[in-house]
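In this view, the complex is presented without one of its protein chains, the others remaining in place.
Chain naming follows the written order as A, B and C, and within any one chain the residues start at number 1.
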Amino acid sequence: MTLGAFISQLLQVAIALALAPLLVGWVNQCRAWLQNKSAPSLFMPYRTIRKLFMKDAVVAENASPMFRLSPYVVFGAMCCAAAIVPSLATDLPFASAADAIALVGLFALARMFIALAAMDIGTAFGSLGARREMFIGFLAEPALLMVLFTASLISGSTSLPTIVEALARREFAIYPSLAFAGVAFTMVSLAENARIPVDNPATHLELTMIHEAMVLEYSARHLALIEWASALKLFNYSCIGIAIFFPFGIAQGGDWAGVLGAAPALIAKLAIGGFGLALIETLSAKMRIFRAPEFLGTAFLLAVLAMLVNLLLGT
Amino acid sequence: MTDTGLFVTLATILGWLAIGALGLARPRDLPFISRGLFPAGAIVALLLGFAAMMAIGEGPHSRVLALGLPDLPFHVRIDSLSAFFLFLLGAASAAISVFSAGYFRSSEGTAPGVVCFQYHAFLAAMALVLIADDAYVFMVAWETMALASFFLVTTEHRIPEIRRAGFLYLLIAHVGAIGILLCFGVLQGGQGDYTFDAMRRVQLVGYWPTIAFLLALFGFGAKAGILPLHVWLPEAHPAAPSPVSALMSGVMLKTAIYGLLRVTFDLLGTQVWWWGVVALALGLVTAIFGVIYACVQTDMKRLLAYSSIENIGILLAGIGLALLFNAYGKQLLAAIAMTAVLYHALNHAFFKSLLFLATGSVLHSTKERSLGRLGGLIHRMPWVAWLALVGTLAIAGLPPLNGFVSEWLLLQAFLFTPELPQSFVNMLVPIAAAALVLAAALAGYVMVKFYGVVFLGRPREASLAYAHDAGGFERAGLAYLAAGCVLLGVLPVTVIGIIDPVNSLLIGATALKEGQGNWLLLAPINPDRASYSPLIVLVVIASVVLITIQLVHRFYHGRVRKAPPWDCGFPSQTARMQDTAEGFGQPIRQVFEPFFRMERHLPSPFDREPRYAVTVEDHFWYAIYAPIARAAERLARIVGLLQQGRISVYLVYSFITLIALLFLVR
Amino acid sequence: MSGVPFYAQIINLMAALLLLLAFAMLAQRRVLSLIDLFALQGLALAISTAVVAWGTHQPHLYGSTALTLLLKVIVLPWILHRLIRRLDVRWDVEGLINIPITMLIGIVLVVFSFNLAVPISQLASTVTRSTLGIAMACVMLSFLMMITRRKAIPQVIGFLSMENGLFFAATSATYGMPMVVELGIALDVLVGMLILGVFFFQIREQFDSLDLKHLEKLKEHQ
Partner (left out) sequence: MIELVGVLAIPVIGAVVLAVLGARSHAPAVNVVASGLTFVAAMALTVRVIAEGPILVLDRQFFVDPFNVFLVALTAFVGFTTAIFSRPYMRIEEERGKLTRPKLRLYHSMYQLFLFTMLLALLTNNMGILWVAMEAATLTTVLLVSLYRTPASLEAAWKYFILCGVGIAQALFGTILLYFAAERVLGAGGGALLWTELNAVKAQLEPTVLSLAFVFLLVGYGTKTGLVPLHNWLPDAHAEGPTPVSAVLSGLLLNVALYAVVRSKVLVEGAVHTSFARELMMGFGLLSVVIAAFLLSRQKDLKRLFAYSSIEHMGIVTFAFGMGGPIANFAGLLHMTVHSLTKSAIFYAVGHATQKTETQLIEGIRGLVTRSPMMGWGLMLGTLAILGLPPFGVFASEFLILITAMREQPWATPFLLTALGVAFAAVVSRVQPMVFGETTAKRLPHRPAMIPVYAHLAIVLMLGLWIPPYLADWYRQAARLIG
């Protein structure tokens, strides 16, 4: 692997780490606007994270090392994911070490650890959150994989850069399968990123909360890492969506010009995507936890349909 | 080209039998048995594993022993397939034997020496099954295996449930054996020659190959626990002592897979594409069924047993895929599917043994099997907990551990199916892939439940405060298996390199080709099609984690305050407020309601101490097994009517027989 | 019956008599007269054996004649009489099936065994071949008798008269079995009879009756 490739790899991860909180901030701002509220600053998430790092960590007496280890593992897994998903350039050496399936595996790893950590303290909320998280996950994960499979059936590969190159290089054509996949993907990413209508990041109502219930016991730097990790998760999902459905403008190969050109395109797409997310969150209502399987089951079925359609109509 | 492998295997069998005999000689001498015999058995197992690994690459060697029937002496033969499974047997059972050295105590049940004998006879029988090269020695070894394991299952024979479980197991095993015998009867095609070589020569025509395949599927399925022949598994595994459960689930089930492969890919000359579809469908149904039932179990060993059913389903699905590809002449893809199968068999042998052994340690130190009364053990028994975590992550199919590799390979194989000519199969595959992924995701759910409820949280019973960590032997066994999980996870290319001769034997193609990927990078077809390198992933994650920790502690203070858990400020916290096993399984119960046969016991408003209880049962038992039992009962009653106890009636029988025969002959 | 030697005619006559007696026993209710009939049957058997011996010049058959007389005409009836006196069981024998039906079945059996025996008789070398069918009929009838009687002693008598039929077959149809065999058979019959005698007493002391309905406990059909 060339030095240039290595640099662009690092650069991409750095950009992901840097931009992730910003994306969260942007989404919150858009949502505030849409709901006629006065928006917090765009850089609020950075401040939050910094503040949390400053604080003293408070850990429950009966916490095991697992509890303190998990945030780092989750963060690490998300970083790896960020390194795989081609956001700026497709010349990612690390991507050859882990393909789309491995990506889903990484997400699963993060989910598993955070769920275990939530059960570690042994509080009612922790185990409740863990249960619900895994419950969401067991439907969301396959759906995501099916979406990726649809793409990889089109491009005949499971390695993300190859997918992106194949999809970007092709002359513009309508893929009905991708339409299905797109809808499914949107639904999955809503669920996975703890967004309305599945979860509400901004509430602590025990009846509804999922993600928040798991991280209740965390504080200070651990919480900071988790927040950052979830921001990264949102970022990664957005990038996956972009890479599969709007791959135009992502730099092929490791040419610097391409990368520099790709950055603004990426930011623009993220902005639009974030706004779209905020819009959905505003327009839809949080649903009961037991409606979630129906919601995700639909996503799952759509993803499978996408594969079927792809096989029926061919590429 | 000497047949060292075969020789070592035979020596191993004798060695194990000898060790067992020594155990019989001093049945109550616990130190001698646990400190002497079981470790010796482990060493023998290691030797076997090593020799077998060497032998995988070599061509077949066969011998004829001076035993058996006069016209059908014992034929034994070692080829890549049997060598691979022997390797699995040796590698896994070594750890289990070491663990057993620390595990078995003198109990109410069978004497330790007898257990030692049964245990090693079990191992020897399994080894013999794997090298059997004619129907007779195969059946002998197969049934001996069933017998030995039956006695092991009923070690704690004073408990009626355990006896019942053992009986059910033996019965189903026997019925399956009958199926296998019939299968051999079909395979020899009227030649009357029951050596496997003869069966290879015979070319069956018409529907006979299909009959043979279905019989094999039935017979070996009964042992493997394929739907609907799975009922014995969740009974027998909890009943058995944990090392035995580990051996049965980790190794014995694989012998069934071995038999299926042997018959389908080796003895049967031809293959029909729809066999693949049948196996695929059956396998996926089994997998989904198993994992869904695992979600709602409240007994940790039952949970693991159902998870074994799931893994067997996945294996069968992989076999189906390989069959499908092979029947359509796509050898390369068939090789990938087959690799996935073999790899997963190896993985399952490691992590399932690891988890069963871990439950064994938990059982020993807490005397408790029900998830509802465990919890928080990571504080009391850290060794077991952390080693079990490896197994948990591995079985949940998470990178960079071994469970993920085989799943990855299988999914890759699925993604290639569009290359098949049959459009119907093409339609089938996405659904199949979806089902597989669903099963994998649910496995994650199950494992979080298992690990979280047993090891994390707060102890649900006061007695758990006195739990103690496992002893040295037990730790050694667990550590060995955990290390195996990691190694198998991070060195897939090496492992597949070892497995590949089996592919070239069964299918005539290898999964790895020269110049594609290196020892670091697993790239079955070509790198830009798909590639995976767990070692890199592991290194990167680990380094990121370490760097993060370093940075965080460098730039910020690492101060930590201990405080009571916050939990949204709830005033009083008791351990009973955590999720119980039932509670954790409840969403799944709700979603998959029709799968279960449930009985809820809701508390009435006037209960002094209200308790909610739910029992989940298996539909198959009531749909299939109970009716059969009733029918047999009814038939027996009818036949009983013949015997009235009246001498005149008996005389009438003789009289009528006589008259009838006389009529017949004239 | 021209061409058939005189002794053969006598044998056939005896055969007919044997069959008649078998029927009579089938029909007989009273146990004492049953024994007498049995003795008569034995006598007929002995005569026929003697005639065969005389007619075909086979001296060893005189031996079996003597044996028959001794056993079937004297010893066994005597034992039976004593038993009945000792156990004083002078009841009438009630059959399980009523007499006329038994008779009808009997006739059917006779017809059956006759035309079973016909093809064989054709190829027999002996002049008395036709008696084989009768012998078989006697065996069948005694079998029927054993089935229909529900008391111990009549059943045994049926058993013994079956032996008579067999003897008759042996002597008249095939001019006698080898001596050693006949001796063996005779011995068995005698010993069997003695053992039965012992049995009667044992059963009696257990159930103080010889009714077979006490002996229906061991069975599969609960």
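What we mean here is this: contacts are C-beta pairs under 8 Å (C-beta built on N, C-alpha and C of every residue); 3 or more make two chains touch, one makes a residue touch a chain.
Because the structure is predicted, anything quoted here is derived from the model rather than measured.
Taking every chain of the complex into account, the omitted one touches B, C. Across B:P60, B:G185 or B:G497, the single residue that touches the chain missing here is B:G185. When you scan B:F38, B:Y103, B:Y119 or B:Y194 for touch with the missing chain, the hit is B:Y194. In the full complex, subunit B touches the hidden chain at residues 66-71, 110-111, 114, 135-136, 139-141, 143-144, 147, 154, 157-158, 160, 163, 166-167, 170-171, 174-175, 178, 181-182, 185, 188, 190, 192, 194, 632-633, 635-637, 639-640, 642-643, 647, 650-651, 653-654, 657-658, 661-662, 664-666.
Mapped onto subunit C, the footprint of the missing chain covers residues 58, 116, 119-120, 123-125, 132, 136, 139, 143, 146, 152, 155, 159, 162-163, 166, 169-170, 173-178, 180-181, 184-185, 187-188, 191-192, 195-196, 198-199, 202-203, 206-207, 214-218, 220.
To be clear about the criterion, only the chains that are shown with their structure count from here on.
In terms of the distance between Cα centroids, subunit C is separated most widely from A.
The mean-CA centres of subunit A and subunit C are about 102 angstrom from one another, to the nearest whole unit. In this assembly, the C-alpha centroid of subunit A lies 36 Å from the C-alpha centroid of subunit B.
The geometric centre of subunit B is 70 Å away from that of subunit C, both derived from CA atoms.
Per the touch definition, subunit B reaches subunit A in the complex via residues 375-376, 378-379, 389, 393, 396-399, 404, 407-408, 411-412, 415, 418, 426-427, 429-431, 433-434, 437-438, 440-442, 444-445, 447-449, 451-453, 456-458, 521, 527-533, 536-537, 540-542, 544-545, 548-549, 552, 555-568, 570, 573, 575, 577-579, 583-584, 586-588, 590-591. Residues 639-648, 651-652, 655, 658-659, 662, 666 of subunit B touch subunit C in their complex. The touching residues of subunit C, counted against subunit B in their complex, run 96, 112, 116, 119, 143-144, 146-150, 155, 212, 215-222.
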